[in-house]
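Encoded as structure tokens, the structure appears first; notes follow it.
Take a look at subunit A:
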Amino acid sequence: GTIRLGHDVGYAGAESLDPISPSRFFEANQMLYSRLIRQGQDGQPSPELATEWSASADAKTWTLTLRKGVKFHDGSDLTSADVKYTLERINDPEIDSPVAAVLGIISEVNVLDDQRFEIKLSAPHADLPLLLMDYRVRIIPEGSGDNIAKTGIGSGPFMLEELDSEGTTVLVANPHYWEGAPAADGAELIGIPDSQARVQALMAGQVDLEQSITAQQKRLFQNNPQFKLQTIATGEWRGLAFRTDMAPLDDPRVRKALRMVVDRQEMMTLVSGAEAGVITCDHPVWSGDQYRTEIDCAQDIEGAKKLLAEAGFPNGIEVTISAADNEPEWIHMIEVYQQQAAKAGIKVNLNMVPSDGYWSDVWMKHPASASRWSQRPADQILNEAFRSGSAWNETFFDNPAFDQALDDARSELDFEQRKALYAKLQTILWEEGGELIPYHLNQTRALRSNVTGLDPVEQFSIRWHKVDVE
Partner candidate 1 sequence: MSEPQTMNMKMTPMIEVDNFTLGYTNAEGRLVSVLRNVSLQVAPGEALGLVGESGCGKSTLALAMMAFLRSGSQVQNGAIRFHGQDLFALKPQSLQSLRGGRIGLIPQNAGQSLTPTLKIDAQLYEALKLHSGLPSSQWRQHAIELLQQVRLPAPEAMLERYPHQLSGGQQQRVAVAMALAGEPELLILDEPTTGLDVTTQAHILELLRTLRQELGMAMVFVSHDLGAVARISDRIAVMYAGEVIELGSSRDVLLEPAHPYTRALLNAIPRLDAEGLPPSLPGYPPKVGSITQGCAFASRCSHAQPICSEQNAPMMALAGHQVRCHLSGHLEQTEAASNVVSLPVQSTDEPLLLLEQVQISYHRPGLIDAWLQRPAPVATVDGVDLQLNRGETLALVGESGSGKSTIMRAISGILPARSGQIRLKQDDLNQPVEQRSKALTRRVQMIFQNPDASLNPRHTVFEILQQPLRLYFGLNHDACRDKAAELLSLVRLAPHYLDRMPGQLSGGEKQRVAIARCFAGEPDLILCDEVTSALDVSVQAAVLKLLKELQQQRGVTYLFIAHDLAVVKAIADQVAVLYQGRLCQVGPVSEVFTGHHHPYTRTLMNAVLEPDPDHQPVIAGDDSPEQHPPARGCAYQRRCPLAEPRCKEQLPPWQAHQGNRIRCHLELDALATLIDRPQLIKAVNA
Partner candidate 2 sequence: MLKLILQRLAMALFTLLTVCVLVFSITEALPGDVCTAYLGRDAQGTRLENCRQARNLDQPALQRFADWGTGVLQGSLGTSLKRDKPINDLVATRMRNTAVLALGAAVIGIPLAIFLGVIAALRRDRPADVLISGGSIFAMTIPEFVTATVLVLIFSIQLQWFPAVTTVRHNAPVSELLPNIVLPMITLALVMMAHILRMVRSAMIDVMASDFVQMARLKGVPFWRIVCLHALPSAMLPTINIIALTVAWLLGGAVIIEQVFNYPGIGTLMIRAIYDRDLPLVQAIALILATVYVLCNLLADLSSLALNPRLRTAR
């Protein structure tokens, strides 16, 4: 059969099949293209196009071997040259892709032969495979950059027939897919911007699958034999970012107090549902990540009051958080936070701002704002969001010890030691950080019962060639 999926037309018709474009059409891209390395069922890097990889002793040079006999949709063979082209294109300043922020440490890619190539880094990195696992690092044929956005020629299980991101994008099965011909005949990606409309489409049998539904929507499908639900832990979170460079939040005690008052389980229950995610203590490393550390962060009203008093605010403080309705959870989260913080004498105000222009005019500008991050490996997220001077350091966190530990962790080749370093980083954030990250979200996927072959894994790990609709 044909797999019918809804998607939110996030880029309003400007969806691009170029995997590294800022407006990448990832729902299509994951079916059209393949990565070098993908996430295995255990969350560890596992082979996709690359079958083997190894690092030099200083972790600055990596050598990878490509799978044999992989063909692109146009029939050409996949070789090291294509990989070199793809990786270099990512870092091309002309193209200015946001993915360069991930793979910027690659200084050089050398073709060794058709199947083998080496990657040289500008600084040591022990976890390069994790970076290559990024969902945007998809291999395209050499020289295809100028029209890849329209052709969608990759080596994935499906081939493009018609691109119409606001309407229906039609894909057909790639009979020459390296893992074997897909079970389904094709796929249709249907643009439905409104999330409630997507759910209704699923209920009315117009799509087969909805990737993420809210906790409340789960009830719609729970006792219905026509549907199945899958819940997958992910690294996605919604948080509240307080700027650490502005009084009174420049005092770490105040920051900690602000975060200690939260009853995370209650917040999760109310905002997203009782089993909607995994409690997290204000660090961004998610439960599936090998470097995750568990901390105890139960609600402590008395402790928070004490800290505030020490910091010179015995009568409590008032904070104003700016948010828009880009993410429905934000408002709910702040509403819950208002209620919880009040117990410790913290008055939380919600400053509702227009949703458009939010990222340019509010986020990282107002003293406190709501934020959202998708799943990233520990190293990537810690660097992107908390290193001083980083472009997206939304809390303006500036802690030399933290930055040092980040560098150390990257170049540490021993896994256990590396893990200890990452644990330290997470503890620093719990003690001193400026961001409230109450929990990492589970993704709940609803699908019709006649969909087969879909494993309960996060969406970038789905093996689309196995999926079929009866």
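Heads up, the rule we're going with is that contacts are C-beta pairs under 8 Å (C-beta built on N, C-alpha and C of every residue); 3 or more make two chains touch, one makes a residue touch a chain; residues count from 1.
Inclusion criterion for the candidates: all candidates are chains of the complex that A comes from, given by their letters.
In this text, all values refer to a predicted model and were calculated from it rather than measured experimentally.
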item	value
Of the listed candidates 1 or 2, the one touching subunit A in this complex	2
Touching residues on subunit A, where the partner in the complex is candidate 2	4, 12-14, 22-23, 96, 98, 162, 164, 166-168, 190-194, 196-198, 200-201, 203-207, 354-357, 359-361, 363, 391-392
